[in-house]
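With one protein chain held back, the other chains of the complex are shown just where they sit.
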Amino acid sequence: METLVEVNHLKKYFPFRKGLFSKGYVKAVDDVSFHIRKNEIFCLAGESGCGKTTTGRVVLRLIPPTSGTILFEGKDIMKLNKSELKAFRRNAQIIFQDPYESLNPRERVVDAVTKPLEVHGLIRNRRDKLEQASQLLESVGLTPCEQFLDKYPHQLSGGQRQRVAIARAISLKPKFIVADEPVSMLDLSIRGVILKLLMELKSKMGLTYLFITHDLGVAWHISDRIAIMYLGEIVESGSTNDVLSNPLHPYTQLLISSVPNPEKPIIAEGGVKSAVQLEVPSAANPPPGCKFHPRCPYAFGKCSLERPQLHEEKPGHAVACHLYR
Amino acid sequence: MMGFLSKIVKNEIVTGVLNNRRGLIGLTVILIFTFIAITADIISPYDPWKLTGKPYEPPSINHPLGCNDIGQDILSEVIYGSRVSLAVGFSVAFFSTLIGICVGLISGYYGGILDEIISRGVDVLLALPSLPLIIILAAYLGPSIINIIFVLSILGWGGMARVVRAQTLSLRERAFVESCKAVGMSDLSIVFKVVLPNMFPIILAESALRVTGAILSEAGLSFLGLGDPTQKSWGMILYYANTRNAFFMGSWLWVLAPGLCIAILGTAFYLVSSALDEVANPRLRRMR
Partner (left out) sequence: MEILRVERLKTYYESVRGTVKAVDDVSFNLHKGETIGLVGESGCGKSTLGLSIMRLIKPPGRIVEGRIVYDGKIDLTKIDYEELRKIRWKEIAMVFQGAMNVLNPVHKIVDQMVEAIIFHENTTKSEAVERAAKMLQLVGVPIDRMKRYPFELSGGMRQRVVIAMALLCNPKIVIADEPTTALDVVTQRNILNLLVELKRKLGLSIIFITHDISILPSISDRIMVMYAGEIVEIGDLREVMNNPLHPYTRGLLNSILLPLEPPKPFSFLPGEPPDLINPPSGCKFHPRCPYAFGKCSLERPQLHEEKPGHAVACHLYR
């Protein structure tokens, strides 16, 4: 299967002022490599601060990388000329987490969903605009269209807004969509609608998704392959089935065991552990060696000295951990 | 563009101001003065330049506010004075807003070194003692209404630039602005078509304050003798009242009338600005 997106040794560091004269770096993305195949749903999963959102932004060239390359259909996106860049923007779109913030409060739905078409000169006249807008609303299930075309975002519910955002994202008939936590801010009972819609659009339009989430339950049900991120690094990757059924990395194991399961309620472990050991360290000052070692129940000498590299432990299932080698 | 503007103005901002008590009062006063300024030729009892009464004539039916030192009707002077004040006020507000918006948007959106340099420049501009500088420039360029508008505009855009920059900084991080980038909109398009319209209430609020500032500055300059003697502005009326011993001669209305007008019109714009602040930031409404 051909590769659509290839990310190689991506780094994104954000500088900050430490003292009067010294500079520190928040290593939001610290040497990340992965590839996304055409027509698959690739999931980037991890807790907040792990760098998944930043990675998504860089892959779409919304912020520039500090180093590393991103290839889209074989071409380096940072080296595109003007017309190639315009084509890239047509082919790669984004859906944001917050359905309210991602829509311009001053724009009506009809304008919001056709804005990308206008920017690329694909709207002929007012009637054409209305037609295209209606078609888009139909494809995301906002019917009858007349009811929604003239509304402003604040007049719609969260689920409806997210559908408008999706309509906008597919308006240019892109090949690739970065979905950044598209259902995290929606009520539990309507998440299914949006996820179902995303799957339908994928098969109808032949889309490829980079699906960013912190919810492993959603990741399990929607993605084909998954990469678990921790403090800017990928610690485990492979098919979703493999990684979540047989997690190799201790952090993946911790994540899975922390997912609240109504059938297996969490029993209190005796005594209150000090919160320090359980906290995620800051990305500005990560631990040396393997960044997970202070929280790892299996850590040994090497772990605090050398950063483990991602290597294929089983076919199609890679892990970055000194336990395996 | 015009259709777009009128839609916005009709919907949110104007209704916001009209529903606000202070805004309503302010807007009414402004409209009254504008009406007076426009219809000055009709409603003014006399030509303010003609000598229609006796020098220092006390108030009477013919001259409700009396006459000045050479016999010109004060009421007519004050009526025509509204023209100058409003003209200067609106022009200065317009130009300084224009400059301020451009500078603020560029500085806020692009950030980096450009932002640093521009911000330091604005800091210097705001730190300069404005009145002495205005006086010097006005004295150097010569007393004409055009020069006064020019000087006040050049020195007055700093505040607007700061406000616009702050708003731009916060707006550019919002998801709907990022989505425009993802679609391929050019930076300039994003800045003027998406970011700027979301700041209209605040820009108008600042603008209204500029008008007040301009009216007061012009009055001050004229009072100091640096104003345009070919214009009947409220400040010029006060200048003559002061230098020709109005109080000594008992013509306190000569001082009170223009002074009150300056105060009332200045306050009216402040009230509208305050109402616009609340439109821009609904949280302020609840705090009252």
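We call the chains A and B, going by the order they appear; numbering starts again at 1 in every chain.
Everything below uses one rule, namely that a residue touches a chain if its C-beta (ideal position, glycine included) is under 8 Å from a C-beta of that chain, and two chains touch if they have at least 3 such contacts.
This one's a predicted model, so the numbers in the text were calculated from it and none came from an experiment.
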Chain not shown, its touching partners among those shown: A
Touching residue (missing chain; options A:Gln160, A:Thr208 or A:Ser237): A:Gln160
Identified contact with the non-displayed chain, of A:Glu6, A:Glu47 or A:Glu73: A:Glu47
Touch criterion as defined above, residue of A:Lys151, A:His214 or A:Arg307 at the omitted chain: A:His214
Residue touching the undisplayed chain, where the options are A:Ile63, A:Cys145, A:Val193 or A:Ala299: A:Val193
Absent-chain contact - pick from A:Glu84, A:Asp128, A:Glu279 or A:Glu312: A:Glu279
On subunit A, residues whose C-beta touches the chain left out of the figure: 47-48, 157-160, 187-193, 195-196, 199, 214-221, 244-245, 254-256, 258-263, 265-269, 271-276, 278-280
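One rule holds in what follows: only the chains that are shown with their structure count from here on.
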Intercentroid distance (Cα basis), subunit B paired with subunit A, Å: 49
Interfacial residue positions of subunit A with respect to subunit B in the complex: 57, 60, 62, 85-86, 89-90, 92-94, 96-98, 101-106, 115-116, 119-120, 165, 168, 172
Complex interface listing, subunit B residues touching subunit A: 8, 174-176, 178-185, 189, 194, 197-198
